[in-house]
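Every protein chain but one is kept in place in this view of the complex.
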Amino acid sequence: MTKSTLHTPGRLDERPWPATVLLYALLLLCTVITLLPFAWMLSSSFKPTVEIFSGTAQLIPANPILDNYINAVTRQPVARAIFNSILVAGIETFAVVVTSVFTAYPFARLRFPGRDILFMLILGTMMIPSQVTMIPTFILMKWFGWIDSYQGLIVPRIMAPLGIFLMRQFLQSLPKELEEAARIDGCSRLTTLTHVLLPLTGPAVATLAIFTFTASWNEFFWPLLVVQSTEMWTIQLLIAQLKAAEVTDWGMVMAIVSLSVLPTVLIYVVLQRYFVKGIAMSGLKG
Amino acid sequence: MTNPMAGRSIHWWNEETRFAWAALTPALLFFATFVGFPFGYSFYLSFHDWNMMVPTPTWVGLENYTALMADAEFTKSLVQTALFTIGITACIVVFSLAMALLLDQKLRWIKLYRTIFYLPAVTSLVAIGIVWVWMFDPQHGLINQGLRGIGVEGPLWLADTRIALLSLILTAAWRNVGYFATIFLAGLQGIDNTYYEAARIDGAGAWDRFRRITLPLLKPTFVFVVVMSVILSFQVFALVYVMTSGGPAGSTSVLVFYLYQQAFTYFRMGYASAVGYVLFLIIFVLTLLQFKAFGKTVEA
Partner (left out) sequence: MNERNALHKIDRRQLLKAAAAASGVVAGSTLASRSFAQARKRTVNIWVHFGGANLDILNRYVAEFHQAQPDIEIKITAYGPSEILPKYLAAVAAGAAPDIFHAPGYVPPDLAINKVIVPVDDMVKLDPTSLKNFDAITVYGGRRYGVPVNGGLGAMCYNAELMEKAGLDSNKLPDTWDDLINVAGKMTIAADNQWGLLLGNQAGFATAQNFWAFMVAAGGDLVTPDGKASAFNSEAGVDTLNFLSDAVNKTRISPKKMYTDVQAWGEWATRKVGSVLLYPVWTAQILNTKIRSVAAPPPRRKQRGAHFAGNYWTISSQSKNKEAAGQFCQWWVQPVISGRWAGETGAIPNSQAAIDHPLFKQFLAKNPLGQAFLDTIPYARPFPGVVGIPAVIQIVSEMVQQVVLGSEAPRDALAKAATRADAELKRAQRT
């Protein structure tokens, strides 16, 4: 059954005004704590490196300069790295969403031998720390000839247990009647899935898309292993390499870091409307 | 063609099962190749000594595992990992729930706040690590400068062997609280208001309502948050790698980092695989225990 969200947050008229003031103060405090590092990161990106090292913290740069961004874009393959990250994250997100829906459906709606064990096994793979499997997977990539390629970056990540889990929860929360009606009308299982259930998965898809895009965008260790040539670097790799080699040019590093944060923030801001709905409907709460 | 309704009770290999297995075959292939094989190969490696330079590993049987038990550095890593996991999970549960309660209020611009608080979760760990190393700098960092502003001499954070781990916990908490707050929020918003109405009519105060209605009804959410938090806590590798390299003096060496070091600095890939296995077993057992403790309420 769909959960009825009859829950209304604390009603305004019931709250004494000191409480309201306190709540707003808390919100403000949380906002400051959350945004301060971002603010510092942005402001440093507009300062010359010497100023960043100076003893006093100035959030607003005294003489803002664009040099760091210019240096970043001309001296480092920033555009290419961002392009690579977008390509990889985009394809991965699409793949994970599609495979999660198709893989979750049998677990959500069908009965077959081995169903529960298989589901537990798939979920269980989430418990394997990635460092354990990285080298063997890398050797696998060599056998396939996928080192230093987009396939190498993407294919080992085209399915995600978390995605399967989320989709299963979500599909289970949809009313059975819809499917039954479609079956009675003579639709095959596949058609039911694609034409009846899939259109309803909006919120869950948005949720999964945000998770997956973010995880893929932020992935660091696997690209470090698989990527060999500069043209294939993702933005995280670029930042990590800079940390060691260019620490003396902190301004430029901060500029690149700032640029690297943008895409995921944008995706989240665009999709976040569906996000809370998605979590709610995925039955995580019971 | 078989009638889908009738086939079910006669023979287990029916249309439903066929469809299910057909739909699952790609997934099975994928997991077998990219999870099963590496996992198995890694297990195989854990019984060998391999410096990654010679073409064939050398069989050493259980030597890696026995060495593990006697290794003081491993034990230190294990303890530090436990501290980190407990610390981060506690922080997340407490702060995320508090933030969710805060976000659940009817206040102006609440949707904007929700968006803001989620921002750290979409930022890469590498970027966060770099920025927070600066925040924690005892001389130039924002945190100590702020403390100096109110007349307090801040600690050495990442340079202090006793506080470095705590600094990592704070960084990881800063990153994840928003994400888990959204999950708690969804849980809170699914609680039927009529429960609260009834309780209010009965004269229950805010704290009572929280304790007797909110907490129990949030149990499935708690389970999810705790399980995910424990699993995520093992991803602290990127933070350690970027911020401390296991230091100072090994005080932030957590198991995943210790594993990495053993493989790539000490050239002990076999031993690292054994460490990885032990780590997996620990996560596995922990997850099982959590499910037992909370009851399997997630499998609705």
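Order of writing sets the labels: A and B. Residues in every chain begin at 1.
Going forward, contacts are C-beta pairs under 8 Å (C-beta built on N, C-alpha and C of every residue); 3 or more make two chains touch, one makes a residue touch a chain.
Being a predicted model, the structure only gives us computed values, none of them experimental.
**Student:** Can you tell me which of A:Leu200, A:Leu224 or A:Val265 touches the chain that was removed from the display?
**Tutor:** Result: among the candidates, A:Leu224 touches the missing chain.
**Student:** Which parts of subunit A face the unshown chain closely enough to count as touching?
**Tutor:** Subunit A touches the chain not shown through residues 49-50, 53-55, 135, 138-139, 141-142, 145, 147, 151, 186-188, 190-191, 224-225, 228-230, 240-250.
**Student:** For subunit B, enumerate the residues touching the unshown chain of the complex.
**Tutor:** 1, 51-54, 58, 73, 137-140, 156, 158-161, 244-251, 260-261, 263-267, 269
One rule holds in what follows: only the chains that are shown with their structure count from here on.
**Student:** Which part of subunit B faces subunit A closely enough to touch in the complex?
**Tutor:** Within the complex, subunit B touches subunit A at residues 4, 8, 12, 16-17, 19-21, 23-24, 26-27, 30-31, 33-35, 37-39, 41-42, 45, 52, 99, 102, 104-107, 113-128, 130-132, 134-135, 139-140, 142, 145-146, 174, 178, 182-183, 185-194, 196, 217-221, 224, 231, 234, 237-238, 242, 255-256, 259-260, 263, 269, 272-273, 276-277, 279-280, 283-284, 287, 297-298, 300.
**Student:** Write out the stretch or stretches of subunit A touching subunit B in their complex.
**Tutor:** Within the complex, subunit A touches subunit B at residues 3-12, 15, 20, 23-24, 26-27, 30-31, 33-38, 40-41, 44, 52-57, 99, 102-103, 105-106, 110-113, 115, 118, 122, 124-129, 131-137, 139-140, 155-156, 158-159, 164, 169, 172, 183, 189-190, 210, 214, 217-218, 220-221, 235-236, 239-240, 243, 253, 257, 260-261, 264-265, 267-269, 272, 275-276, 279-280, 283-286.
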